[in-house]
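This structure is in structure tokens; I'll ask about it shortly.
Only one protein chain is missing; all other protein chains are in place.
Labels A and B are assigned to the chains in the order they are written; within every chain, residues are numbered from 1.
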Amino acid sequence: MDTTKLPKMLYGGDYNPEQWDESIWPEDMRLIPLAGMNIATVNVFSWAMLQPNEDTYHFETLDRIMDMLHKNGIYACLATSTGAHPAWMARKYPEVLRTDFNGRQRKFGGRHNSCPNSPLYRSLSTQLAAKLAERYKDHPALLLWHVSNEYGGECYCDRCETAFREWLRAKYGTLDKLNEQWNTRFWGHTFYEWDEIVLPNALSEQWSSDRTCFQGISLDYTRFNSDSLLECYKLEYDAIKAQTPDLPVTTNLMGTFKGLDYFKWAKHMDIIAWDNYPSMDTPTSFTAMTHDLMRGLKSGAPFLLMEQTPSQQNWQAYNTLKRPGIMRLWSYQAVAHGSDSVMFFQLRRSVGACEKYHGALIEHVGHEHTRVFRECAQLGRELDSLDTKLLGSRLPSRIAIMYDWENRWAIEYSSGPTIDLKYVDEIHNYYRALYEQGHQVDIVSFEEDLSPYAIVLAPVMYMVKPGMAARIEAYVAAGGKFVTTFFSGIVNENDIVTLGGYPGELRGLLGIWAEEIDALFPGHHNRIVMKDSLGNLQGEYKCSILCDLIHSEGAEVLAEYGDDFYKGMPVLTRNRFGSGEAWYVASSPDADFLQGFLGALCDSSNIKPLPGKQPGVEVSLRSREGRSYLFVLNHNAAEVTVELGEFAGVDLITGTAVSGQVPLAGCDVLIIEQFA
Amino acid sequence: MDTTKLPKMLYGGDYNPEQWDESIWPEDMRLIPLAGMNIATVNVFSWAMLQPNEDTYHFETLDRIMDMLHKNGIYACLATSTGAHPAWMARKYPEVLRTDFNGRQRKFGGRHNSCPNSPLYRSLSTQLAAKLAERYKDHPALLLWHVSNEYGGECYCDRCETAFREWLRAKYGTLDKLNEQWNTRFWGHTFYEWDEIVLPNALSEQWSSDRTCFQGISLDYTRFNSDSLLECYKLEYDAIKAQTPDLPVTTNLMGTFKGLDYFKWAKHMDIIAWDNYPSMDTPTSFTAMTHDLMRGLKSGAPFLLMEQTPSQQNWQAYNTLKRPGIMRLWSYQAVAHGSDSVMFFQLRRSVGACEKYHGALIEHVGHEHTRVFRECAQLGRELDSLDTKLLGSRLPSRIAIMYDWENRWAIEYSSGPTIDLKYVDEIHNYYRALYEQGHQVDIVSFEEDLSPYAIVLAPVMYMVKPGMAARIEAYVAAGGKFVTTFFSGIVNENDIVTLGGYPGELRGLLGIWAEEIDALFPGHHNRIVMKDSLGNLQGEYKCSILCDLIHSEGAEVLAEYGDDFYKGMPVLTRNRFGSGEAWYVASSPDADFLQGFLGALCDSSNIKPLPGKQPGVEVSLRSREGRSYLFVLNHNAAEVTVELGEFAGVDLITGTAVSGQVPLAGCDVLIIEQFA
Partner (left out) sequence: MDTTKLPKMLYGGDYNPEQWDESIWPEDMRLIPLAGMNIATVNVFSWAMLQPNEDTYHFETLDRIMDMLHKNGIYACLATSTGAHPAWMARKYPEVLRTDFNGRQRKFGGRHNSCPNSPLYRSLSTQLAAKLAERYKDHPALLLWHVSNEYGGECYCDRCETAFREWLRAKYGTLDKLNEQWNTRFWGHTFYEWDEIVLPNALSEQWSSDRTCFQGISLDYTRFNSDSLLECYKLEYDAIKAQTPDLPVTTNLMGTFKGLDYFKWAKHMDIIAWDNYPSMDTPTSFTAMTHDLMRGLKSGAPFLLMEQTPSQQNWQAYNTLKRPGIMRLWSYQAVAHGSDSVMFFQLRRSVGACEKYHGALIEHVGHEHTRVFRECAQLGRELDSLDTKLLGSRLPSRIAIMYDWENRWAIEYSSGPTIDLKYVDEIHNYYRALYEQGHQVDIVSFEEDLSPYAIVLAPVMYMVKPGMAARIEAYVAAGGKFVTTFFSGIVNENDIVTLGGYPGELRGLLGIWAEEIDALFPGHHNRIVMKDSLGNLQGEYKCSILCDLIHSEGAEVLAEYGDDFYKGMPVLTRNRFGSGEAWYVASSPDADFLQGFLGALCDSSNIKPLPGKQPGVEVSLRSREGRSYLFVLNHNAAEVTVELGEFAGVDLITGTAVSGQVPLAGCDVLIIEQFA
């Protein structure tokens, strides 16, 4: 999807008028434009309304909604409603119901409730998508398609089991190959017939959602489940595209959600859209990282912020209000990281059921005289004034962090060495160290072309997929700087250990051998003792979680462990390889180490921080066709003075020229278009 | 039941001689009267003995028990034994077995094990009750009927599902009405056929016992389940009443037990009876409150303390002994709050199975030379000396706290704003503030006539049922003082939000609008800053959990928030309405605030505390036919000096006249009949 062709920054959100008496609709049409909104996501959960029984479709209400939107100058992001099947379907065709991790067939209820391998669900959902596409393909309000909703969850029914065997047969070809890659000779699990394979759940190989006897089986099931849901998506996608080949189709993703391989999904999405629900105590760097991950799904293309709450959530334990200015600030944070929309769940707060205490543009009181509405309307005015300037602009970066869902699954299915290793946290540690220094980062897949980057970080690259080691070697040989860490290079794509010494296929590149991997108890740490200073990196730091006991095989040792029986063994190494450098960080260091280390690395690559960075202030740069837009976001409650250095331009929000030292109020934002 | 007709204060407890060899019975008949006891609850778990198979009844053992009791001057509280079905029934008719929250049909075991909608269970249990009534209706020992035991638990079987649909059809009439009141358009849950509705459990709408996707469905199921069990009770009740119309029938309730709407049950009980099992760390005010709630079930009528332990429980994590004097003290606490009995579980400690470490009058050692027996016997002598004096006396109060089970269910099913809001705790906060100042309180249903009360407190009146708002307005208009709090007036009886601004139907009465509701993290708080002093209420206090952000719409603002972005917004308001006042407390305040606030309110209504109150000392007053009995209970371990002020009379326990300053030993009690 080419967002440069959008009429303006999209501003709006989920809107469910079919859940209300139509008498309220005119008031909605007064209020939504009053907030400056131009798009509504509709029809997200209307299957039961659209198809009251197998043989009847009823589109009249949706017709009226679409017409009403158009009449009021609001675009439609039209959903397909297949995120929850109707009750009649569950009753008539129990096959559409999922079977859960505990082997229980579910009854009707909730959402995300359809078995992805139910032929009936697949045909009925695809048919609905096709009918919607056919009916609304020429509707003037229609801007964008939204398939289903927040895909996720697992099914363990017999149909899925059969489909899993087919999926495996397609992957492995023979049982011999499968037995080898699952190492089924362990515990005598050799399969002689495909039908002997069962799904890994609480009744078979797993004793909790991430504890398994056979990592290979569970890993393949996770892939299969992601693929099964993707197949459902693709069926709807294809049905829509057959009718509206030129309209973009998407679905709303969920950031670091674990269950789906979003890089694989992204290939089948015309634009990335995602739902951002941080808690009040989520670090701003974590949200920033997640935006960057979503942007990375399509190699840096702008995305849509499809949902956020105007103020309050309902499903967290403690649903604090977003403080004044926070909604605006976080909305701009999304834009700063590549979003070409600001959208909410939802426009009118529901009157009953489990989301009635989730915030909305129009609260239960029903009028515009609320803090929330006022803040939304102010933002609407501002976004309107931005016009199309930012649309399609990208974030230039010379630093990439590699991220991979399969790698995460494998790490977190691992039995040993520690339960404390969380992939996303390790990624975030490296991300935050760059974020805190004002460096812009791309998050990229294991398949991404690395050549544009001066520095590539791959924290805990536990799984090395076929061809990856060679690609990374080529990248480094050509002058790149590559950093990886403890517990990397251990297994192949099926979680089979690469024999011959860790870090396996990366051993030659890194010039080290990891003999042992020590796991530290919570609260324990070792010390990183620098041998010499490296930029600002000097003296001692802490590290924890895992400590690789490594030997240099040619790599230069820059720091050693300071404690325990492996005191004096290397903990930070650099191996010169071709024209580049391959670094190894043998443990999980503290934040000070990472700031110092990555700062030094950036210095050595002559990568400069963005202007304006200071504690609590986030900076980001978007650019397009030679124009640059610097975002400065003050996450502090208090005013700060921003130091722009040589950067000067016009603040797009206020229209005033800014340069040098600029005061910025608490929670306030600058979007500075650089002077040409 | 008119307890004034009782021969004396009932003293006794559960007695299961059928679980023992009959050779031990004579020793029981020596020991029970030796402890001064006059009543035994028998036949609680004897179904398997009474009916060894479907066609055979065996009442001979029970005959001997009843005759033995009579011969020894002991009344029988005769239970129907239907609290646990026999093993043969479960084997022959699996339909009597419950299906649990996880959808698993249970096997034989435990108690509370019968499906309340099993036609077979209903007919067999009713038949047993009828046969017992027929057989023992003229037995001279028979004083009271005790149906089943501690009703509770849920069933999710297909029969219950069918019955639920019938219950819903009776409630709503049409699916349209049901769909509207459950807001099923949310997530496309519209039902087109009654058969599409399934029970809300772990397989459908709920993911834990109090987390649900559809509050309306879960709320109705909870009502239905309470009604289903009540129907079982009523069937037995009717069968018994057909034989013994003049004998009172009851069942043993469990205080603040959540699962059953005891106000609804109370209408079908001739007298309230309940089982009091505080832990050693239960606040005495909490026990007092629970007694008052039980008394409130029948608008202030005396009740029966049906069970308490003489010393030790078995099912808590740490079963401490009741310290010397505590059993006596807590027994009098029950009487002080309206009990006309003191009864124990149980009279002889069982020899095996899971209650063998639950205390009893007769311990495993088998004789009377134990601390526990001695304390029971002393209490027996004292109760005997009270004769019939206290029977039927009531507790005069001008203050009421409104309490409602449906309101509690709805609050605790809510998804958002916080998981920390516990209805009973909020009720207790208000109760304790009055208790600590020596004020006597009634706890009343949402249906109770409020006109006798000068002050009515309704903490967290989240659900406003039809007609309630008007009744409360009329009460205030006529001069009453009404207090409600944050998160009130939000929904109707089906958990559908009252649109137009919180607190919904109470908004006019209270003269405020709650724009937003902030949820505080645990350990966080805001401040309540008094604008002027109100009695002793002045300066600052803390509040937590939820903070309503309210605007006055005519109400006088007496205190404001002291922190956060809503600093300066009202937190305590008073709206003069007709001749009365409607107060709003916008957050959950600390104990000091509540004492000051309620103290000031009582002062302004000229409500005086009872004499004798001081820290750790509880006071209560019962009266009947112009005679007043002041209870003074010293919960302290140390002696105190009680200040009686102008109250003077005779201590019924010692028979001595008391007035002015009276010493009272640790754990000791005064029951002072006021001089006429």
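The rule is short, and it goes like this: a contact is a pair of C-beta atoms (placed from the backbone, for glycine too) under 8 Å apart; a residue touches a chain by one contact, two chains touch by 3 or more.
Since the structure is predicted, the reported quantities are computational estimates derived from the model, not experimental observations.
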{"item": "Selected residue (touches chain absent from view) among B:7, B:110, B:396 or B:522", "value": "B:110"}
{"item": "Residue in contact with the excluded chain [from A:198, A:474 or A:600]", "value": "A:198"}
{"item": "Omitted-chain contact residue, chosen from B:127, B:209, B:312 or B:659", "value": "B:312"}
{"item": "Which residue of B:46, B:244 or B:414 touches the chain not shown here", "value": "B:46"}
{"item": "On chain B, residues whose C-beta touches the chain left out of the figure", "value": "16, 18-19, 45-49, 52-53, 81, 84, 86-88, 90-91, 102, 104-111, 280-281, 311-321, 323-324, 350-358, 363-366, 370-372"}
{"item": "Where the missing chain touches chain A, by residue", "value": "102-103, 181-193, 195-200, 202-205, 212-216, 414-420, 494-497, 499-502, 513, 515-522, 549, 564-565"}
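Everything that follows uses one rule, which is that only the chains that are shown with their structure count from here on.
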{"item": "For chain A paired with chain B, centre-to-centre distance based on mean C-alpha positions, whole Å", "value": "49"}
